[in-house]
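Supplied in structure tokens, the structure appears directly below.
For this view, one protein chain was removed and the others were kept in their places.
== chain A ==
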Amino acid sequence: MFEEMIGKQSIPVKNTVELGSVRAFSKAIGDPSPIYTDEEVGKRSRYGTNLAPPTYPRVFDYGVIDEFNLPNVGLIHGKQTFQYNRPLLVGETVMCSTALEDYYERNGKSGLLGFLILKREGKEPNGQTIFTEEQVVIITEAVRKGMTS
């Protein structure tokens, strides 16, 4: 049912990595390390600023793929991958976008399961890639039926 959407992507959205948000996020994952939270430690580090945790890109706005609507219940997060060319830095601007990389269906114990492969990217304003993400989201048959009826 999502086959015709494969390859579609969002218009990139400008995001900024803010120290306050990074502090709150690092505390929420039980990792309030000084490299994320303490400005002085950030300045003295090899990066000259604080880092954001590797899973922080969850916070970013990636824009919307036209006509691609997912229910907000009944989805299962199956897999998650992050690939970094370098660490994400506090204070920097990141252009974020998302694309539907693939969609396929497989038989599972609870009926036909849909697998959405979503790709996300974070780039410097000059176009250099900082990180890419891949998410596998599983949609159960019950949820898919609810969407089409």
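Here are a few things to note about the model shown:
Keep this in mind: a residue touches a chain if its C-beta (ideal position, glycine included) is under 8 Å from a C-beta of that chain, and two chains touch if they have at least 3 such contacts; residues count from 1.
Convention: contacts and distances are computed from a predicted model.
With the options "2-oxo-3-hexenedioate decarboxylase", "ABC transporter ATP-binding protein", "Dehydratase" or "Alanine:cation symporter family protein" in hand, the undepicted chain maps to the protein name "Dehydratase" (source: UniProt). Among A:17, A:51, A:118 or A:139, only A:51 touches the chain left out of the display. Note on the undisplayed chain: of the listed residues A:14, A:43 or A:86, the one touching it is A:86. On the side of chain A, touch with the chain left out of the figure occurs at residues 21, 24-25, 27-31, 33, 35-36, 45-46, 51, 53-55, 58-59, 72-74, 76-84, 86-87, 134.
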